[in-house]
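Subset of chains shown; positions unchanged.
The chains carry the letters A and B, assigned in the order they are written, with residues numbered from 1 in each.
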Amino acid sequence: MTTVAFLGLGAIGRPMASRVAAAGFELTVWNRTPGRAREFAAQAGARAADTPAAAVRGADVVITCLSTSHNVAALLDGPDGILAGLRRGALFVDCTSGDPSTSARIAERLAEFGVAFIDAPVSGGTSGAEKGILTVMVGGEAAALERARPVLESFGRKIVHCGAVGAGDAVKAMNNAMLAIHVWSTGECLAALSRAGVDPKVALDVINASSGRSNTSENLFPERVLSRRFPRTFRLALLDKDIGIAAQVAREQKIASPVLQLTAELFRMAHAELGEDADHVEAVRVIERLGDTEIK
Amino acid sequence: MTTVAFLGLGAIGRPMASRVAAAGFELTVWNRTPGRAREFAAQAGARAADTPAAAVRGADVVITCLSTSHNVAALLDGPDGILAGLRRGALFVDCTSGDPSTSARIAERLAEFGVAFIDAPVSGGTSGAEKGILTVMVGGEAAALERARPVLESFGRKIVHCGAVGAGDAVKAMNNAMLAIHVWSTGECLAALSRAGVDPKVALDVINASSGRSNTSENLFPERVLSRRFPRTFRLALLDKDIGIAAQVAREQKIASPVLQLTAELFRMAHAELGEDADHVEAVRVIERLGDTEIK
């Protein structure tokens, strides 16, 4: 029977790990805050480990779900690190929204230990994780993906092989960059209309029946901006990181990408201004503040 | 019975005028190329006039559908101009995708002649016009809109009062600006992914199931870019004009709008590069050429 180690029980990682346990895999978890791991283990019928090395010892599949690829890389080394516990032939599945070049370096490192790596970032949010209907974007060898598939299916409904190592990261980053561009530009356009005396509800009603519509205009603005609710579901700090990765990928690929690069700067500015806890849609508040208006 | 004058039988104007005639209004048409007006009149059971003045003489409702507000303003004066024929108490409906400040000037001018003005740009394309299912964005007095409504309903299904004179123009321009931003930014992101070895079909499949999706990613890119068909349905030159209007509105409203302003420049560049006949989605070709790649 496949044994799984799951490292990183954050907002998304925790419900993903729950799905893995519920699917019947033998599960060991680790989290930087040990209490969180023990509490989870008690609830989910899993084992909690004190160190990454202990968590992965004997595991067939190791799943990581951290904030950045650098966080993953930082868990590899040292006496308590993943490499100290990992067995040859294991499979490493990184569900972090990572960056392709760090993923490539991690993959290279693991290959020296006879361990295959796939990057497998997810989209769908906390509720998608709870329901097991995440989209999983996979980079790496097709064979490695096939080995991982039974575990991925415990939390993912749409599992897409995007290409070589890093391709999953790249697709995830670009999707999120497009989200960021939509949030910011919809904010600019609606703030201007609002100041020009147009009710944003009316404007969105028209736009959502026309060519300018997006998921952002159809869902995020009505539910979060016009309502002034701004629920905190996905941190601006993380979207800043993601569009930064996308901007880096475009630079490496030598694609002239002025809109992407500029929006990356604007999210950096919004992040610096609104801090670590703000939701990604709150970036709109910067436009509102500077324009002395509210989109409502 | 309401008599209607329709000036401007272009790609959108012609099917709109057809709907007006088919709805039983007594119709006189005028077009810069007189043959086009005569041919239309013969087919549609309308009357063709040789001059704007002659076209609007005695009309209850005058509809204009030209390329720019400046084109409309230029038809007002002179012995053959609209003002020479217009009767007091008539209603002027400008379906041009115009700019709010020129519309305001036109409205002011017409008010001196006892004529009410609404700006009423449409969206939905040629096929929407043919089917009478356009969206009509109206700026002006509510009472004027009510007077116009029976005629507007001959070609429009969703008729939305956006605000004072110019508000229809502003909403139309912003919708199209959002379209332009989506086209350009989706082009940047997919070109980068494509160069990174990701199949754009796969990338779109994921994005269209995720938060980065838009009408552009769901419809325009699969049908027009990946297929390499680039049908010519809406000219880049016009979208350049529209995002220019949107950029101007944002400036006048003192909304910091770097993404909008930058994309307006990029469409100016694409327009200069690809010429007057290119379709709006072909802007992507500029990104492709500079990145030495094709999104397919």
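One rule holds for everything that comes next: contacts are C-beta pairs under 8 Å (C-beta built on N, C-alpha and C of every residue); 3 or more make two chains touch, one makes a residue touch a chain.
This structure is a prediction, so every number in the text was calculated from the model and none was measured.
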item: Identical protein chains across the whole complex (2 displayed); value: 4
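The rule is simple: only the chains that are shown with their structure count from here on.
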item: In the complex with subunit A, residue positions of subunit B that touch it; value: 100, 123-124, 135, 137, 158, 160-164, 166-167, 170-171, 174-179, 181-182, 184-186, 188-193, 195-199, 202-203, 205-207, 209-217, 246, 249-250, 252-260, 262-263, 266, 287, 290-293
